[in-house]
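Have a look at this one.
A protein chain is absent from this complex, but the other protein chains hold their places.
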Amino acid sequence: MNINDVSFERERPDVYGDAHPKALLRAIQEDGDFLVKLAKQHIVSGDQFDQNTMKQLFRLAAKIESNPKRFNSPLQNKILISAFYEPSTRTRLSFESAWHRLGGDIMSITDRSTTGIAKGECLADVAEMFNNYGDCVVLRDNNENSLFEMMDALRIPIINAGNGIDEHPTQALADMYAIFKWRPELVDPESNEKVKIGIIGVPSKMRTIRSFLKCLSVFPHAVDELVIIHDEASSDDLFDNGQREELEARGLSVRTETELDDVLPELDIVYINAISWEGDTFSTYGDAFHLTEKSPLKEDAIILHPLARGEELSTALDHTSHNWYFSQARGAVFLRMALLTCMVERAERVMDVV
Amino acid sequence: MNINDVSFERERPDVYGDAHPKALLRAIQEDGDFLVKLAKQHIVSGDQFDQNTMKQLFRLAAKIESNPKRFNSPLQNKILISAFYEPSTRTRLSFESAWHRLGGDIMSITDRSTTGIAKGECLADVAEMFNNYGDCVVLRDNNENSLFEMMDALRIPIINAGNGIDEHPTQALADMYAIFKWRPELVDPESNEKVKIGIIGVPSKMRTIRSFLKCLSVFPHAVDELVIIHDEASSDDLFDNGQREELEARGLSVRTETELDDVLPELDIVYINAISWEGDTFSTYGDAFHLTEKSPLKEDAIILHPLARGEELSTALDHTSHNWYFSQARGAVFLRMALLTCMVERAERVMDVV
Partner (left out) sequence: MNINDVSFERERPDVYGDAHPKALLRAIQEDGDFLVKLAKQHIVSGDQFDQNTMKQLFRLAAKIESNPKRFNSPLQNKILISAFYEPSTRTRLSFESAWHRLGGDIMSITDRSTTGIAKGECLADVAEMFNNYGDCVVLRDNNENSLFEMMDALRIPIINAGNGIDEHPTQALADMYAIFKWRPELVDPESNEKVKIGIIGVPSKMRTIRSFLKCLSVFPHAVDELVIIHDEASSDDLFDNGQREELEARGLSVRTETELDDVLPELDIVYINAISWEGDTFSTYGDAFHLTEKSPLKEDAIILHPLARGEELSTALDHTSHNWYFSQARGAVFLRMALLTCMVERAERVMDVV
């Protein structure tokens, strides 16, 4: 074996370089009150974040991403209960990595069958137990209501890391963070900059898209138009009851299309997802839609994807400048570091001015 | 979504307030020798604790519960091997939370099928491996004998966290700790205070009750009478061979009853459990017995339950002053913190006088 065969490069140039978080950090002025208030909230839905709170979270995430080594101790002596009753490594490790990087300890539950729930214990009792054992809970469960059953009994914060087809709010915050790192000027309501965003997916059935649209609609000034690209099969139940109307009421201009390649040349951001979680299993939508190196993308368009991906997004795009989905995944760790710090009453340890 | 929907209160009044551990702490004089001696023992059975050792453990637990933040580092650089071959989250997280709060690191095994045991490795070899990898083992296994097979090969302490139907000694210590926090004067053999204790369960088949009775019988001065409440089906094998005689020889007055509501008005403490572990599965006993808000409890009676609970204990009682089962579960973390610190030779780091 040649030693070159096993060598690797720690530093490789990428599209989401160091300059991006710093530019976003400079674009937002600190106002720590919005972060301190997060310590009194569970994180349930994309709906619970106003523009100021999101901006402060993005600023803090950008500050951490700009210099991660400075932030290795704010969660010392804090314990995370990482409860993933639905299979997941990506989201679980993203949260756990965020928590560990901040200096905290973790207890993981990766399987419902190893828990008291298997013995018929009610979720409120599990939550009461969690009160005694940790400082924060991250929950993924394919039952939409588990989150709400636990919330009522909790005296420590819980974070929704995906509840059935309902929501996945921290994914949506990470999506928005990626967009604002790419174009920091969009964060400013006074700016005249706008982008056209296409979403390949089903807003009624995909929790990532449901939460993303809620967060996006808090920044209507930045959105020229929102285009939902779907296949014919999804036409009838593309939106939930009132979902589209709510987005329009908040100021988004919404259009639907069924021909991907006709729309692509217009789009600045292409958000693609093909998986929807339904009970114990998942469905795949939009087999007709694939992004490849031959797709007629605008030269400076970026692609976002909540990952994991399947056939819908070609790996041939990974090494192009359209690839912001890896940046999006990387930034999710920093966004979660920002959020977690606030939720366990440690915001003041990471603020510039206290 | 209204922000009020996701807000929560960190501090809520509860029946097991801050005053309780402090009163117990004051009621017991420190004698660290009993704690230091624990470093040479495995924790196997409720039988191995004398009155003085238990009192010192309860005192240390009360000291930690009174001011947990003072005790965040005694287990630094110590590694726990948390081996739960039988499904459990409550007990596992209770131990792991205790260990993490003391500043230690943890390696978890939550499934026999992921271990070398699946390849036919004998438990003595697993124990030899544990000697090299950690500083303490916590073991739950539905096979009663696994604990003993490991013990012989271990040079680090092992704690029995439930071995089949046999014993669960740290649960029993936590039960006793809850009782003495509630009424600290009971800990003193010179006191004339006594309580009447009812147990709804099957002493021959439930490990929690088996261990609890062993610990309780070390404090016979505090027990006016012990009443075992059982259904007719359990009459013939309510006790193991010699189990009742041993309790009586230690000074407990034991009575059995089959009508719950006739006995309840007499009882100061009602200990209820309905689950028994048998091999790979569990049985539920005493379907006839339910504690509800209509049960004829004495006004100042307390209810204990090792949890997880089922139908036998109504959630309507959670918000009454009878609820000491949540306190019991919470206190179990502090009791385990006290015990674990002693077992890895760190008692002197938490003693008042060294």
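For reference, chains read A and B in written order, and residue numbers begin at 1 within each chain.
Heads up, the rule we're going with is that a contact is a pair of C-beta atoms (placed from the backbone, for glycine too) under 8 Å apart; a residue touches a chain by one contact, two chains touch by 3 or more.
Predicted, not measured: the structure shown is a model, and the values here were computed from it.
Peer 1: Out of B:S7, B:Q48, B:N145 or B:S235, which residue would touch the omitted chain in the full complex?
Peer 2: B:Q48
Peer 1: From the list B:I3, B:V36 or B:A124, pick the residue that touches the absent chain.
Peer 2: Answering carefully, the residue with contact to the hidden chain is B:A124.
Peer 1: Consider the whole complex, including the chain that is not shown, and state which of B:Q29, B:N132 or B:N192 touches that chain.
Peer 2: B:N132
Peer 1: Of the residues in chain A, which ones touch the absent chain?
Peer 2: 1, 3, 5-12, 69, 72, 84, 87-90, 93-94, 96-97, 100-101, 103, 106, 108, 110-111, 275, 282, 307-310, 315, 326, 329-330, 332-333
Peer 1: What chain B residues would touch the chain not displayed?
Peer 2: 40-45, 47-48, 77, 79, 81, 105, 107-111, 113-122, 124-126, 128-134, 151, 154-157
Here is the rule we use: only the chains that are shown with their structure count from here on.
Peer 1: Provide the C-alpha centroid distance between chain A and chain B, rounded to the nearest whole angstrom.
Peer 2: About 41 Å separates the centre of chain A from that of chain B.
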